[in-house]
Structures are given as C-alpha cells and as structure tokens.
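Quick one: structure below, then a few questions.
For this depiction, one protein chain was excluded, whereas all remaining protein chains were kept in their positions.
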C-alpha cells in the first residue's frame, strides 16, 4: 500500500480511454462499477470536449457480484456495438473488474462481432496511465495492421522505396498525440506544418483524430515521428522492427531542438534543410538575447514533469534562456534512465518519484527562482511563493487554452519564452525593480505583488522574535571557530544585521538570508552580524 | 497648465516617429534638444526593435540658441541624407524647437534634396501622439501619391474596374498598423491571412514594414482596410474622396465582429463569405459557451483604452463572454463621440479623459470584477486589487510577446478569451472555489492568492476597530427610519453582522460589504445587523 | 412524451398525485460514495478520510476535488498494490503501517475514517475490524471509524449517509430519557447552520444540535426523546440507526426554497408545540424577503422546461421547489434512489404529470432528453459540455451539493443557479 495525497497519473485504463477518445471510431467497453464514469469529466471538462468519450461502462453493483457480471459485460458490448457502430472495439477491466476475473477479452470474442475486438490486459495494481496509453496504442496497431511474416523489415523498406514514383514526396506519420495530452492539439498543428513546409507528406496522425482505417495504413509512410515517446515509443519500435520504418528520437521543444529535429527528419527524408533553417525568424532566441533578458541569467530553476517534457525543458532553460538547472525530475519511471542521463548534464541528481510530497520537499529545499512543472508543482510553488509555469501533464482546464499554444516547433519556442518568463515578471519591469532594490518603498513589509500570499522565507522567520531575542551589540563580534556540534546550531541574527538584511529588497532577501545562515552554520558562527552577512555575500557571490 | 502624473499619449512627434520607424526607407529629422532621444528606447526596448529608429535629432543646446540653430538643422538634414540615403524624408520640430520657430520645412526644402521632403506641422502644445501619427501618415501619403485633379473619384474607381482582367482577384490595402501599436504585428498577420483565404489580394500594408514605393501604389487597390482608425481614418477618408476607394468601418476584434468584417470585405470585394464562415471552428465562442464559463455571466467589467479597442472590447465582453459592462472610456478625445455612442448600449455614460487620476477614481468607485485597460489601468487595478487584462496602448514590453498574440480575427478572439479570463482564474478552479465559499479554510484572513498584496475593501476597513466600537447586541435592532442627514452617516457594523460577513468567501465579501453599506445608507440604517446584510442581499441579488 | 415507451413499465410504482416511478438499469453517469469526502472533510474539521482503494479511487477523488489541492487536504488514499492482493494478512499489516505513518505526519487528526472502496470490498478487506484494532492501539491519539464509499454499494451522496451512519453507530448509547431535543441531520454549510440555529432559537426551540458536528469531540445526542429533522434527503441508513436509538423523525419537506423551508420549520415547530402565531411572527419577514429575492429570477425561470439527470437524490426536492415556487415545468426527474418515506411530503407537492425515473441508463435517458428538448438540463460534469454542444443548456448538478442552497436566505441563490445558465444562453445568443 502506498499513502497517496495526489497522483501524477491515473490508472492504466485511463490511458486506454485517452487512446479511444482520441480516435473517431474506436469504442471502449470497460468492465467497471458505478463511479468509474468520473473519467468522462476529464475529457469533457478539462479538455472541453464536445463529445462524450466513446466508452461504455458496465456499471456493476454489489448485488451483481453474486450473479452474472459476465452476462452484464456481454450485454454491454452488444449494446455498445449496436448503438455506436464503431469500426473497432477495445475491451478491458478497471481495477475492480480485474479482481472479479471475468475475462472481458474472451467474453467479447465469444460474441463474434463483425469488427476487430481488441482485448486489453492492463494490470491496475502495478501500472499507470501513460503505460496504459502506450500499451493500448501498441495493441490497437498490432491488431489492425496486417503483417506478412514472410517479409523482413528490410524487404518492407525496399518495397516502399521501389514503389516510389519520382514526383512522390517523402512521407511520415506523426505518432503519440492523444486527448488530454499536454498541448498535443497545437503541437500537432505546428509540427505538421513544419514537416509539410519541408516538403514531407504527413500521412497519418495518430491516435489524435485518427480513424481505424488510418491505422491500417501506417506502414506506408517512409518513417515515423515519435512525438510523445511516453505513448508512441512502443508502437514506433514495433513498426521499425516489423516494417523497417525508422523513427525520430528528437523532441522538437525549443529552438535548438526544433532545428535538430529538422536536421533529423531531413536526413530520414533525404532532403536539404538549409533553406528552411535560413528562413526562420527565431524570435524566441532574439528575445532571450535582447538586453532586458539579461537578468534571467543563471536564475535557478527546478524542473519536474513527464520524462520527455522535463528533459526538453531543462535543455531550453539552460541553453536558450540562460537559466541554471538546479533540479530535474520525473514521475515517468519508465524513462528514469533518460532523465538520470539528462540530469548529469547539469551536475545534479535526477528526482525519480511519483510521490508529490517528495517533490514538494525538494522544491522547498532548493528554493529555486522558478519552478517548471505540472499542475502539481504549480500548487507546490503557489504554496511556497515561488514563480511557476506548467510544462507537462497532469493537466488542468487552464492547459487547454483557446489560443494556439504549442510547446513544439518555432512558435512553441516563443510560447515557452513568454510562459516561463512571465512569472518572473517581464524584462524591464523586473529589472528596474531590481535596480531600486535599496529603495525604502520596497521595505521589508512589502510582499512581492506578483506572487501568492505565502511570503517566502521571510514570513517563516518573523524578525521581531529574533531581534528581541538578542541584546543589541555595538561592535558585533564574530565567533569563527568552526565547531561541528551534533545539533545544528540555530543561527541568531544580531539586531543590526537583521536591519541590514532589511535593506535588501524582498526578491533577493530570502536568498541572502538563506546564504548567510548556511554560511554561518558551515563556519560555526552562532551570532550573525553585519560582517557575517557580507562575508556570506562575498562567499556565494550575488 | 495641466497637472499630470502619467500620460496616456506622448507628444505628436512621437506619433510621427511611429510612422517613420514603421517604414523601411523613410527618415525623420527632428529639430530637438538633447534628451528627446529618449524616444528611441520606446522602440528598441519596449518593441525590442533590432534597428534604431530612423530619426536624426539635431540636439541643440542652450549656447546654440543665440547662434544659428537653423544651420544646425540644415546640417543635420544633409548629413542624414548622406548617411542613410532614405527614399523620402519627414522633417519637423519637437516641443522646444516649435518655440524657436526655425521652420524646418522651409529649411529642408532649401537644400533641394533629390527625394520628397515632407514638412510636418505638429503643434506640441495642443495635440498628442495618435493625432501626430494620423497626421504624419496622411501627409506622407498625400506627398507621395500622385493625384490627377482632372479625374474624379468615381472616374478613378471606374478605371480600376475597367482595367481589371478576369483572373485578377479583388484587392485591398491594410492601413494603420504601426510600430509600438498594440499587437499590430500579429493583427496584420491574422487579417492578411483572413483576407487572402477569402481570395482577396492584399497589395500594401502600411505604414508597418512598408516602403515609400508601396505608398505610391496605394490607389491601385479596390478598397482599404482601415485597421486602426486612430491612425488610418484620415488617410482612408482622403483616399476614398480622391480615388473612390471605399474603406472598412468594422474593427475585427472578437468572433462576431470578425464575421461582420468578413461580410463587409466580401461585399466590398463582391465575394460570397458563406464557405469561409462555415469553415470556422470559433473556439472562443465554444469556450465561452462551455459550462465552466457560466460563472463569468454578468461579471462587472470596466473598460478603458484607445477608442477602437475600448469599443470593440465592450462588445466582446458583453456579447461574447457574457460580462456586464459597467464602465467604458477612452483617452482618445478625437473619437469621443463614437465612445459615447457605444456606452449608451450598456446604459452608462462614457468616461472621456486623459487624466489617469480620474480613471483611477472611477475604477475605485465602480469596484468592477475585472478591468480591461491599458498598462495604466493595469497598475490602477494592481493597486486596487482588481483583476486586469491589457487591451490597448500605451504599451509595455509585456505587450510585445514572443508568441503570436493577435487581438483581431478568429485567433484574436481566442487570445482575448484566454487573456481576459485568466485573471479571473480559469473555469473549474474559480468555480469550485466559489462553491466552497463558506469554507472555514477560506477565512476572512485568507487573501486571494492570485491577486496583488493590496487586499480589496477588507484591509481598508479593519474589523477589529469596528467590532470593538459597538457593544454586542443579542437581538439586533434595525433602525429603519429613512432619515437623510446632510452628512452621510458612516455605517457601523454590529459584531455578529461582521462575523456573518466573514463567512462569505473573500472574493465576494468585498461586494457584499459594499452592497450592504450602500443599502444601509440608502435606507437610513446606521447600525448594520445580520438582517441588514440579508436585506441588502435580497435587494441587490447575488 | 413518446420516448417514455422505452421505460420498463412493468416495474412502475405510484407516488404522490398518482405519479408512476419508472425504474431503469444500465450505465450510470454518477459519482460513487467516495466523493462525499470532499465536503465531509471540510465539515468535520479535525477528521481525516483515508480511502483504502486503488489508484482509480485516488484519481477519482482528485478529479472531483480539483481545486482543493490549494489547501492541505485532509484526505488521502492508501493505494492497494499487487503485494496486498497476494494476502489479506499482509494488506492489514500494510494498512496499519500507512495509518501510523499518516498519524505521525498529521498529529492534529482526532478522528480518522477508513473508507472502503470497490476493490477493498471485493477483496473483503474488513475495515471495521481494522478500525477497531487500530482504535485500541491508538486509543489516546485518535478515534478510528470506518464506512464504505464504494461504487458497488453507494451512489454519490450515499457516501455521506454511510459516514454519518458510522458516526451514529460509534456514538455512546444514552439509556435514560432526558430533555426533549431537536437534532438536525445532514451536512449543511456553516452559514446555513447558523441561520437555522438563530431561527430555531427565535422560534423558541433551544435544545437544537446539528449532525454531523464540526469536530470530533462533539457527540450527537440521541435518545428516545430525540426528534430529528432531516436536512438532506439521502440519509436512509443514518435515519434508520437514529431510530434504532429511539429518535423520531419529524416528517417534512426539505428546506429548499421558501415554502420548503417554512414547511420544514413548521414541522419542527409543531412537534415542539410552538404557538402558530409566534411561528408566523418569526418567519413572516424572512418569508417576504426571500419571496421578494426570488422574484428577480422568475422572469427567467417561469414556464421553462427542465429535466434532471440522476445525481444527488436532491432532484425531487429541487424539482418541487422549481415547479412550486419558480413556475418551471418539470419534464423528467432522474434520481439514483428514491426513499419513499423520507420524500413522502415532497412527492405530494409534485405536479401530476411529472416523470420520475429511479436508477439510470444514461444512453436511454439521453435519447429521451433529446426528444424532450428541455430548456435546461441538470446533469453531471461528464455530460454537461456535450449537451451544450448539442445546443441544450445545462446546469451542472454537483454545484447543487456544494453550494449553500438551504433555507430562506439561500432560496434566491438556489433560483439563481438555474437562472444563470438560461440567462447566459440568452446573452450569448443575442
């Protein structure tokens, strides 16, 4: 048993729902008790979907358990087929139904429906949502795509090349975007546009807005764009192994990765990327370079999300905005290795966890200048009074904006710049504030107006108490014997050191206090004087 | 003399600079003292321009005043021509140079440069920035466009029609977008795309990114799109009168206005808009209609900005988002009549002023749920603790986002929806908070976390003082004699009424307090009891 | 009314003015009883709710709670995993470990509910035994109770019933008959509770208490001289247990709307022998004020046609209020469960031609809804946007549970909740 306050991912059948809901003619019959229909609201409320998810819930009750829940399931499948006339069906069990072991796959097969019926085996007590989506997508593809086992992957590939006419463009599929995916709607538009402007034909986008017939045609494209590896990697790997379709490894988040992605797809499509790359305005790069962005340099950022988004965000933060990545983590255990590798680039250790409290603790410990995370981290940051932007699922209704808001491609890079910088307050504004940092009107009492009501650090350590605790000293003495006691000594601030600290403006005061106290502890100083404050400043730099 | 803390518009020569800076080969020689170069930073910092504005400042000093400032001016013009080789030049005086009466036009003409030199007469002590932009644009066009006075407007129009080949598309110019204009960069992209998708050829966009040669060709188009009347109306009127080019009157801000604009241009271009209109997704409309937007109904909104944006915003707020417009105003005195007309639609009187303090007073008086205004109103709203979104110049660096952020067209409508709703907190979040409004964890002490540190109403009226001032009464009596005294009686809250008020959540508490006090005053009640609170609630509704 | 033919006529019962109750079976688009935690944990301010369930349970509560993440929640899920399924003994050990971890982290918790779920019920994890075991062990720290909010047994608001029932069961039995008292049963927002408290005091009923109490130290006073008044229509089991302990139910409509509130108060007043003239004196001005308040919304509501999808069991009292006081025409009342005794007074007040459907087959109900074309539909969040997309105005039902809607002062607010979407549809269509 795991004590859980909030979860990053739903159970695996929610992943299956995301695949079914993404597609236009796939139906899902889910063996489940009353209450599991809550999942519908994820799509209709968070995603503002105009249609109900194509899911039929058997809604068994306690009194059915003694009776024939198997019959109930079969009736539901028949009725769903009759009513919705899907082109294929997936069937499976939610956590409760898994326990009663009715074998949805077998039961559905027994009905001999005239469409493919694909059984899903998603262990609810072991796996989670993204895994469920990935498995479902893979199994649906495997069930729908015809494979001639006598033909090798290489032969498939050769056949594609041979059949090609001179005027035929290189082609690809885009795999991975799903309903409820973070900004998938707009990423697809951006990347599809990018590929088409390169002269690449995009055959199938799946599962988002794909139909069953689309999936059948997947092997016809020259290669696959694996846009969201959490969902698409399994399928892409199989398509590669079976049909010799290579797939992309680069996630085009940020200007640099987008350019690398262009190189990658151009290599796969045997095209020359030069013209396309030259035509780009790269506004995000200019904004990062423009002088009002100078204050962003080395701002300390904490990043958490699904693996792909977290890794990509760290790269953009570090190389394109000039932040310093002080924390990087993911809840995607399936991609823990990749995130650990990425963290090494920043000289830090990755945080791999799905325990929200552990993430909160880490953020509190690191006290970054900015958090880039999921809706969970947004709440953590709000509580801790740290600026935050959302970069990854789990999503909220806010993550489905009306406006075009891709994360990928060149426009995605613009969106990232604006979205990440906004909470830090835009350029000149923050910068000028910074310059007035000794201003009496920005006194110790003035809270940052753009942040929540939770004052950072300051409120936790009320000045009054501390100041009252020590008698004022004229010539502050400094105890510099570096004694390491068992109990970490609580620092005491001299009155005038506290006052000097108060002259530092609120938005750097917390950091100054922390640095000073850390410095004092490390140097065995129990009473913090003005000199300690400046010694610490000299030690840590500004 | 007018006492001014902050101004909505710069002097008229800033308007002229906006025209010069918008264009690619027009140079401006401004007779002005040192210091006036500050204007460069508006473009390079706020607009993040990669180029300096094409402006030469004569930089005269006190010691020059006795000497020959006229010579200094002529030298500057010659040197500017030599160095920049513009295709046309505008010359004029800033406020100080206006006083020394050097006649820049005459002096420049005397140099007989081989390019058009256009003198500007912009009275600095009477007029302002937008007027200056409009005048400059008009005079530049008049100077560059050749007119055959023997041909009437009708004849011009007939000639255009006669010369048209069968395959030639209907055509238009887009007039009005300028450097430093509010979201003009993206509006142009959106509207140009819209017109082209309708099958209309966009000949010239001006002044933004236009060259002198472009302006010469203006009369060739079938009609003009007057996108920002503050800048383009004068020019469009002249083009209409002279060349018989009709121009558009609808500003395509919001879904409905965009559709009306499509109808308008299709009529001018003799095209059928049906297909185009049918193809639209109208996401903003769906978002406004979706159930999590229900809470937006009748939110009280105060709107202030330039005339066009303010009028358009009011229409969108009222008809497309379902807000209640409680205030509407502009600093554009030139368009006061239009704004007054618009205000009548909402049963209110327009606020026509360029006095920032007057606007602040009005906002404080109305205590709206949302302010839609300029950067000035953003600051007012921040101080008053009211949510706010920016809809108009004057602009700040934030108003030049990296991402695509039009205000016009269908995507503009999406942007408006997101931008206006965001400060009210998105749908479900706010809505659920609303439902927990009697929750003890959202106590009187909990400030709205998404707003500034200025607590609305509450902080101005500390409970402690008030509660202490009256003895607790068991059966609260109600003094309902409607006596109108000369001095407006200050209401006193009974302790338990104050406590009852505290049970109302923070985001409606201010309104409840105001309504109750207003009700008490109007009914001559000096001591507010629980009954007064509920009487007022019954009177004003929720 | 043609769509009605699909309904199973053979199971008809008749209530009120000869209204048939159709029963329907099929996919239910309703929350399970776990969801009640979202208001229960805020009402009982030192209680914590630990769901013993699957990742689905955790995800459900999280999705239903949404914004609550802003606060430090007083609920959590002990997520059962593969190892727990291997053996119940282990599961009990694990549960004990989780509870102790939780109580170490949150020593402020004075009452802990172990909340059963579908999986815990199916694997027959005995939470009441676990509660006893842990209660004994942690006797000086925390009371530990249990109930089931599982979807196989409870629908949405039945979770509150189960929770309150467990509280009644755990409360000490009072043997001797003491002074007659009034117990108001069912979670009410504090502001409403306070209003009612003032009203009862004004009426002259002084020995009043509300159940559940605001904190775990307060115990309900139930004995043979207890008169109890239901504030909510979904408390079947709680009522049964109160009666087992001698409490007598005061039969009344529910306090929704002005008339409902008056009738509810009147029933209590009569039971406590309050002089009718005094009753009228106390209530008159409130009634007038509330009526006047509602008037504002009548132009938007009168003659509008409404249908209810089943949700909270509040459907019948709400339909009564809307038809009786707001002039709305009720087409269909879907309700997950109908307690004929508790709703007796309500059913009497419904118009004859009302269609009441107990249970749900959501697809068939949608068919009927599309055929009925009501002006407004009350439904859950899963259905609201798709119906809006079809052009049908909706009111999301869950808000009726979370908002203060009982009593005189909220009568207009309740009307406004239905007027607002209608008003909005009109505004945006203009």
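By letter and in written order, the chains are A, B and C; residue numbering begins at 1 in each of them.
As a convention for this text, a contact is a pair of C-beta atoms (placed from the backbone, for glycine too) under 8 Å apart; a residue touches a chain by one contact, two chains touch by 3 or more.
Since this is a predicted model, take the numbers as computed values, not measurements.
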Visible chains in contact with the missing one: A, B
Per the touch definition above, residue among B:128, B:315 or B:527 touching the missing chain: B:128
Residue among A:213, A:291 or A:364 touching the omitted chain: A:291
Residue numbers in chain A that touch the chain omitted from display: 285-286, 288-291, 293-294, 297-298, 318-320, 322, 428-429, 431-433, 435-441, 449, 500, 503-504, 530, 534-535, 537-538, 541-542
Missing-chain contacts mapped onto chain B: 1-7, 9-11, 13-14, 33-42, 44-45, 48-52, 56-62, 64-65, 76, 79, 83, 94-96, 99-100, 123-126, 128, 375-376, 379, 382-383, 396
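In this text, only the chains that are shown with their structure count from here on.
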Chain B and chain C: spacing of chain centres that average the CA atoms, whole Å: 49
Distance between chain centroids, defined by C-alpha means - chain A, chain B (Å): 36
Multi-chain contact sites of chain C, meaning residues that touch two or more partners: 66, 70, 381, 384-385, 389
Residues of chain A engaged with two or more neighbouring chains: 45, 48, 50, 382, 396
